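Worksheet for the structure shown next.
One protein chain omitted, others in place.
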Amino acid sequence: MMKKIFSITAIVLFFSIQTAFAEPLGLPPVPIPADNPQSKAKIALGEKLFNDPRFSSTGDVSCATCHDAAKGFADGPLKTSEGIKGLTGTRNAPTVLNAAYMKSQFWDGREPDLEGQSKGPFINPVEMGLENHEPILTLVRADRTYWKMFRKVFGLKKKEALTMDHVAKAIASFERTIISGDSPFDHYYFTNDKAAMTPAAVRGFNVFLEQGRCVSCHTVSQTHALFTDSRFHNLNVNFNSISGGVKALARRQQQDKADGVDLDVSILTDKAVAELGRFVVTGQWRDIGAFKTPTLRNVDLTAPYMHDGSIKTLEDVVDFYNNGGVVKAGDPVNSFQSGGIRPLGLSDTQKADLVAFLKMLTSPLN
Amino acid sequence: MSIINRRTLLKTGGTFVAGACLPLTNIRLAFADQSQDFTFAYISDSHIQHIKGTKFVRNWDQGLKRAVAEANLMSPKPDFVMYGGDLAQLGTREELDHGFEIMSALKHKTHYVMGEHDYYADLGEYWSSQVGKQYYSFDHKGVHIIVLNSILTDDHWTHERWANGTERMGVMAGLDDPRGSPFMVGAAQRKWLANDLKDISKDTPIIVFSHSPLQKLFKNWNFWTDDAELVQAILQPFDSVTVFYGHVHQIQYNQIGNITFHSVMATAWPWPYPESYAQAENHMPHLTVPINRADPFFERDATGWQYVDINSGKATVKFSLTENEPRTVSYDAKRGHPVDTKYVSRSKPPQNHY
Partner (left out) sequence: MRNIIQTLFLVAALSLGNTLTAQADEFTKEDLDIWQKEFMAVVAVGRTAFTDPNLGTNGVVCAQCHPNGANTHPETYPKFQKQIGRVITLPEMINWCIRNPLEGKPMALDDPKMVAMQAYITHERRNVKLAPGKH
């Protein structure tokens, strides 16, 4: 008997080490890049960097400023994020929650991974405002605690060997631990606990799957649910603000890109360019005005919504889709709007049920 | 010196070379007579479908609107736009008017080909009143361009079988309707064609636009023209002939003697490839590397439009596909037939989906 308990304990212990970052209910294993394996020390270093405001030109903006744990790792109620000196960009801060599962990063997917993404905001004039990454390296090399941590995590010998890639890898490692599942929905769907969701939410889930057509892009699977297809879609959120001059705008943007203008900068400082969406990355017509499908997990915590934060509440988002991608029924849609967005004909009850369902996607605090 | 060898000396004009959007669409051959080169856009098979009142099927509307909006972004502008037929679904005045209205947003000169869905309600009467001739020819930058109405069929079927035009249209609109009838160009147009080409020198590049394939690929779905051999025989004496056709809603290309065949995509919906119907024989060109089976979950999957560069009379077809990777099919002088520039072999298809 004793022996059996001992071996079970050993197995449990073994598992907790192997999967120190075991996924909550409803999520698949977090993809970890081969060249950036997780370690406890690296995650701790990443967390410290993530929360450190000294890596901004004014010394008061950190990653956590716009990705605040208390606000679902976003920055509601701001429409678009506020960086140094109260400057605002053009995009609503996407949550870091479950960003680890995304096949690309940023609303337009311009970085393939969290490592690449994490370097951008430091040197964006409306985010953390540094000229380049040098001040960060100077700081972490000089700071005794940082240097000790970097040395240990990456096995560095000389301070000059510490590069921005190490900083990015540590931050990305930390971000890969910011995952959330285990919501009432997960209990309802994956453990068959029928009491986990309210009757309204259960009806709302059915709207989500059927008449609402939500699941087409906010995908759910047999064993897990990420609520995103990691693809790009033109919903007609604010595209009409540029539809008069798309040709000249697209041409100018592609020319700027060919001339070496930094994409990060032009996207966050030029409202019109920002509306081109995924197109600025690929230069393909099919990506005009298209933005990445965000996850819906914890969506109740991350208002306002859409790439520009232009829709305030979940009720308004549901109305927007119900009207076929316009705020007011009958307003014009642009010619590049993605197939599949169309008036849904949901009743008021169905809309309320759908919102009730979306609120079941909030994970418990830990 | 073959075109392939000369290709190593390709130059692209201007500094604007980034990405697939708004490129200088025309790649020019260094030694060729550039005054003979041009680009045109090709939009086809929109199947505008009337529900009632002012309501039309939104999905098909959006397909055409998108193609028009994208064609308007072309830089430099195309010399003209060809519309490949089947603008309407049931050939009604409402559908044709709605289709023409969407097309009117195009900033380029537009020519039209007759499709069976435009024709069989009233035998092309309303379409002709809006567009003009059903078959015609013109010259453009050294190329002789011919437009045929290839979706005619025998008089008995057309005039004797049906209670009215609506019934006739309904039958012809069903691609797989066994009561349908094979398409043909017909004796009158073949005579006109022979006469039209009488004084054209044999080294003048010829481009023919038709709605049906002008070759016999799959009778079940009218991927077929009954007098294809007779039409081909009229075209065969010319050094370089390229036929463009709609109707099939999928990428096909072929080479028969001197004639190169290219199909174009539909803006409405994709048809399956004939191989996917297990109960009937097909004669699909072995050259064609098919595109993937459409994913129904993406409404615009396997639809799109295309633009075509004509260099020294030979075509490079660039497919702009809303939900798929772009494809390019280009005449390969070494092989003497068109090839997909990326997917040369059927054994290596672009996608392996079922």
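Lettered A and B in written order, each chain numbered from 1.
Here is the rule we use: contacts are C-beta pairs under 8 Å (C-beta built on N, C-alpha and C of every residue); 3 or more make two chains touch, one makes a residue touch a chain.
All values derive from a computational prediction rather than experimental measurement.
When the missing chain is restored to the complex, the residue among B:R190, B:R293 or B:H337 that touches it is B:R293. Listed residues A:T177, A:T198 or A:Q211: the one in touch with the omitted chain is A:Q211. The residue touching the chain not shown here, chosen from B:Y83, B:Y245 or B:W269, is B:W269.
Among A:Q105, A:T219 or A:Q253, the one in contact with the hidden chain is A:T219. When the whole complex is considered, the residue among B:Y42, B:F100, B:Y126 or B:W221 that touches the unshown chain is B:W221.
In the full complex, chain A touches the omitted chain through residues 209-211, 213, 215-216, 219-222, 225, 229. Residues touching the missing chain, restricted to chain B, are 47, 49-51, 57, 59, 174-177, 220-221, 269-272, 276-280, 293-294, 296-297, 299, 353-354 (touch as defined at the top).
By our rule, only the chains that are shown with their structure count from here on.
Inter-chain spacing, taken between the CA centroids of chain A and chain B, is 42 Å. Those residues of chain B that touch chain A in the complex are listed here as 15-22, 58-59, 62-63, 65-66, 68-70, 72-73, 75, 297-301, 320-323, 326.
Residue ranges on chain A touching chain B, taken from their complex, read 216, 246-247, 250-251, 254-255, 257-258, 279, 282-286, 334-340, 342.
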